[in-house]
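For reference, the structure discussed in these notes is given below.
All protein chains but one are shown in place.
The letters A and B name the chains in turn, as written, and every chain counts its residues from 1.
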Amino acid sequence: MPASSADAPAQVDARFSAAPLEDPGARLRRTARRVVSRLLGALLVLWGAATAAFLAQAVLPGDRATIIFNIRAGQPIERTPEELAAINAQYGFQDPVLTQYLHHLSGLVRGDLGESYQQFRPVTDVIGEQLAPTLVLTLTAIALAWAGMVVWVVLTAGRGRRTAGLGAAVDTATAGLPHYWLGIVLLLVFALQLRWFPVISGNSPAGLLLPALTLAVPLAGFMGQATRTEFERALQQPFVLSARTRGAGDLAIRLRHVLRHAALPAVTLSGWALGATISGAVVVETVYTRAGIGRVLVTAVNNQDLPIVTGVVLLVAALYVVANLLVDLVHGLVDPRTAKGGRPS
Amino acid sequence: MTTLLLEPAPEARAVRTRRPRPWGVWLAGLAALGFGVAAAAPGLLDTTDPLALHLDRALQAPGPGHWFGTDEAGRDLFSRVVHGARPSLAIGVGASLVSLSLAVVLGTLAALGGRVVAPVVDRVVEVLFSFPSLLLALLLVALLGPSAATAAVAVGVGTAPGYARMVRAQVLSARGSAYVEAAVALGHSPGRILRRHVLPNALRPLVAVMALSIGQSIVWASSLSFLGLGVAPPSSEWGALLEAGRPYVAHAWWLTVVPGLVVVVLALATTTLGKHLQAVLERSAS
Partner (left out) sequence: MPARPRRTLLAAAAALALAGCAGTSAAEQPPPGAGPVTGGTIVYGHQQEPACVFGGWIEQAYLSTQVLDALTSLDEDGRVVPWLARSWEQSPDGLSWTFHLREGVRFTDGTALTAAVVAHNIEHWVEGGNSTAKVWLDGYYDSATAVDDLTLRIHLGKPYPRLAENLAQGYSGIQSQQALQTRTAEENCEAPIGSGAFVVDHWDRGEEIVLRRNEDYTSPPANARHTGPAYVERIRWRFVPDGTTRVASLRAGETDAIYDVPAVDYADLGRDGYTELKHVTAGRPQQLSFNTQRGPFTDERVRKAFAAGLDRRALVETIGRGVIPYEGNGAVSRSTPGYSREAAEAHSFDLDTANRLLDEAGWTGRDEDGTRTRGGERLSVLLPYNSGTIINADGASILQGVQQQAKATGFDVRLVPVPPSGFFAGEYSRPDERDIAVGYWTSVTAGILWVNWRPGTEDWPNGNNAAFYDDPALGELIDRANQTADPAAQEALYRQAQELIADRALSIGLFDRLSTLAVSPSLQGVWQENAQGGPVFYDARFVR
């Protein structure tokens, strides 16, 4: 049991969701303090992430001007200082590292993420146009995962040794599927062979299902593992018995009462999945030929396009912060302890 | 097992799941033994050279002589899969060690670091958490070049923050436990209490987590290979094998399906064993 509070959102939740009974003024002050400390924490995370991205790029091998020049030329060779002078001057690569860092930070504070070295475009544009497909993919995947998980767990949990065993086994098996492999197999079977789905997913709605499933299946298995335990525990609770005696049907009890108790770990996981969007998406984008942040990031690191890399890092950090907030919010709504003000047990 | 790819997983969620039935554990043990043998002494399972070219036997389907078929240069896939066990497992174990060591240090500091150190460590862990681990891997590869060691470090550092949180919680709960209070009451020194009571109790569950994490790390590392960031060819590391077979997926399915299945089976075996171990530990603890 102690380990259940190990991952971030749950732990944050433990700090913020318990609302003791106080007079309204005190509660308001408390809330305000909480919001301020929350914002400060978020800013710290963003600053840390931006700094980490800058440092990482600063220690990368190779002269940045050379890279920019070579990629523009398509030839990987040593360049002369004369060739590089213009680029160095334009981006200030010859300045001391501290100057570059301060310049970098001051840009961020002004909301100016800079301009891509290779695309000559503002980073906000580059990221902005790729954000939507990635978010759509992730949110669809999370929704699919929830649907699959809820149906499977409600149908199989606590229904005798065999059924429950099968249910748990499927959870484990699906949670163990690597994305890249699942993606390739789904593509091979449903797009290449059966032709049920487009081969190039692009951003069409029809092309969304297979990529989303690829992300959803392991996530569903993973959430299922966590939910099932809680679910079976909740089934043993007195309130289930009392609901039964009041004449509620089995399915209704499972959906209305038990699931609510069991869903918290899955909520936490969903928030985490939202934060993990970028890394998970890159494989799926590669396999299914989708545009998205993942591919942008890989290309940007390969080109050492620092402004884009930093932009993506900030975006991910922001997503992480937002996901944490959302999880807290949902916890407050769903958790019977915080919602009803009492602990069942 | 988590496969939410390339992000540290809240592994602890798996901790409370049911104990698998014994014969499932036997099967998993058998599979693990097979992988162990392949890694330690591949010659026992296969005597051919995994890199030998047979240009006259390119892209042959599985069958007698080539149980898993051959690749585009006529290399035997069974032989490559067997010889790929060592680099694959080495990365998995290496990454788990890196990850858990880092997690123990960060987690303990975060729990016991006091007013100054703990919040700082907390923030560091949070930044690590919010930093895309794919980017971490990309940067490490750019810095150190693609190799097994790079993959192990990338995966290890990437998964560490999740475990660090877990260690922190364990340490906090151990510190608050009755036996620690008793030790404090007896006047034992803080160092001794940490060494003798808090850490052993807090870290015991990590044994099982280690088993879970090995499988997870292998999936993770093979994903890096899949993206071309893993072990350099012609290594037979499974993710690299799978990636090398991808151009032929419509013509020679075995080149992608077989290495992928091997990774899945290994992941299931280590998950099953890990959970079993956890259940055993929980029982012995209560």
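Note that a contact is a pair of C-beta atoms (placed from the backbone, for glycine too) under 8 Å apart; a residue touches a chain by one contact, two chains touch by 3 or more.
Treat the numbers as computed from the prediction; the structure is a model and nothing was measured.
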(request) Taking the whole complex into account, name the chains on display that the unshown chain touches. (result) A, B
(request) Could you tell me which of A:A53, A:L113 or A:V126 touches the chain that is not displayed? (result) A:V126
(message) Among B:V105, B:A149 or B:L261, exactly one should touch the missing chain; which is it?
(response) B:L261
(request) Pick out which of A:L113, A:V185, A:L264 or A:A323 touches the chain that's been left out of the picture. (result) A:V185
(message) Can you say which of B:L45, B:A58 or B:L281 touches the chain missing from this structure?
(response) B:A58
(request) Determine which one of B:L229, B:L242 or B:L277 touches the chain that has been left out. (result) B:L229
(message) List every residue of chain A that touches the chain not included in the displayed model.
(response) 60-64, 66-67, 69-80, 83, 86, 115-116, 118-121, 126, 129-130, 166, 169-170, 172-173, 176-177, 185, 187-189, 191-195, 198-200, 202-203, 286-287, 289-292, 295-296, 301-304
(message) Using the document's contact rule, name the residues of chain B that touch the chain not shown here.
(response) 20-21, 23-25, 27-28, 51-53, 55-56, 58-59, 72-74, 138, 141-142, 145-146, 228-229, 232-234, 244, 246-251, 253, 257, 261, 264-265, 268, 272
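Just so we're on the same page, only the chains that are shown with their structure count from here on.
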(message) I'd like the Å distance between the centres of chain A and chain B, where a centre is the mean of that chain's Cα atoms.
(response) 21
(request) Over in the complex, which chain B residues touch chain A? Could you list them? (result) 1-7, 9-18, 21, 24, 123-124, 126-127, 129-135, 138-139, 142-143, 162, 165-166, 168-170, 173, 205, 215, 219, 222-223, 226-227, 239, 242, 246, 249-250, 253, 256-257, 260, 263-264, 267-268, 271-272
(request) Flag every residue of chain A that touches chain B in the complex, lowest number first. (result) 1-8, 10-11, 41, 44-45, 48-49, 52-53, 56-57, 59-61, 165, 168-169, 172-173, 175-181, 184-185, 188, 192, 218-219, 222, 225-226, 228-229, 265, 268-269, 272-273, 275-276, 278-280, 282-283, 286, 294, 297-298, 301-302, 304, 309, 312-313, 316-317, 320-321
